[in-house]
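Dropping the structure in here first, questions after.
Only one protein chain is missing from this complex, and each of the others stays in its spot.
Up next is chain A:
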Amino acid sequence: MATARKTDARRFRIKSANAARRTRSPRAARRSPLATVALIAIGLLFTGGAYAAFNASSSDSGAVAASQESVERGEKLFAANCATCHGLALQGTEAGPTLIGVGAAAVDFQVGTGRMPLQNQSPQAPVKPVQFTDSDVDALAAYVSSISPGPSVPDSEYLDAAGDATRGAELFRINCAMCHNVAGAGGALTEGKYAPALTGVTEKHIYEAMLTGPQNMPVFNDANLTPEDKRDIITSLKYLENNPSPGGFELGSLGPVAEGLFAWIFGLGAIIALAVWLTARAN
């Protein structure tokens, strides 16, 4: 609707520009040829956007039912983008692990955070811009889980971050904080591997990571941390993320290294500057 209104405005301007050429400044007159280009661009954008919107809405309903159509599309996407490493039958190759039994949750996490497709063989797959649309991710997940079932994408009732933050924080300290840092700031593991920071990660992806144990993270299945436990952990993480630190400057929540460096550089720097000023002669 907004685009339509804009187009009308443009059209009106072209007409009125012709009518009022004598009175307008030359700069305004020069704009009329550009307006045609803009019109075409807007028209293209509008048709493209409408197509995308229609496409997304149709595939959303398809993914919920994990329809045959979605699975078939996922199979094509898988063969084109994933099968080189994971094998055409999900059996895995030397370059990538088997995907049998990983379930839709693992696919949604790995592809939905941009970790897959893998950029190169390295100690750990980094987060990067997501390579697929949401409907493509859903189709891939539907295909992988249709071959062999596994953990599915979590229900939204556990992703509302409205659980018990205190209990979640205790569970986080026991199960997660040793790698991910007590404030969720992440930390180093061995040989180039690392536990990523948890700030800015969506509720769904946190849940899926616990459920599936991506890369070197252990699995926390529903017998270990119940869906309610996972909801509490997500709640505490979101509480940390959305509330300012009572201690003021967090310095990345990295602990003594960052804080020590800050104290040495700025604290000692200020002391040295004061000492120089104290002993300098007045002019």
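What we mean here is this: a contact is a pair of C-beta atoms (placed from the backbone, for glycine too) under 8 Å apart; a residue touches a chain by one contact, two chains touch by 3 or more; residues count from 1.
Rule of thumb we're sticking to: contacts and distances are computed from a predicted model.
Colleague: Out of "ABC transporter ATP-binding protein", "5-oxoprolinase subunit PxpB", "Cytochrome bc1 complex Rieske iron-sulfur subunit" or "Indolepyruvate oxidoreductase subunit beta family protein", flag the one the UniProt entry gives for the chain missing from this complex.
Modeller: "Cytochrome bc1 complex Rieske iron-sulfur subunit"
Colleague: Of A:170, A:241 or A:259, which sits in contact with the chain we cannot see?
Modeller: If we include the chain that is not displayed, A:170 is the one touching it.
Colleague: List the chain A residues touching the unshown chain?
Modeller: Spelled out for chain A, the touching residues are 170-171, 174-175, 178-179, 187, 189-190, 193, 195, 213, 215-221, 223-224, 243-248, 277-278, 281-283.
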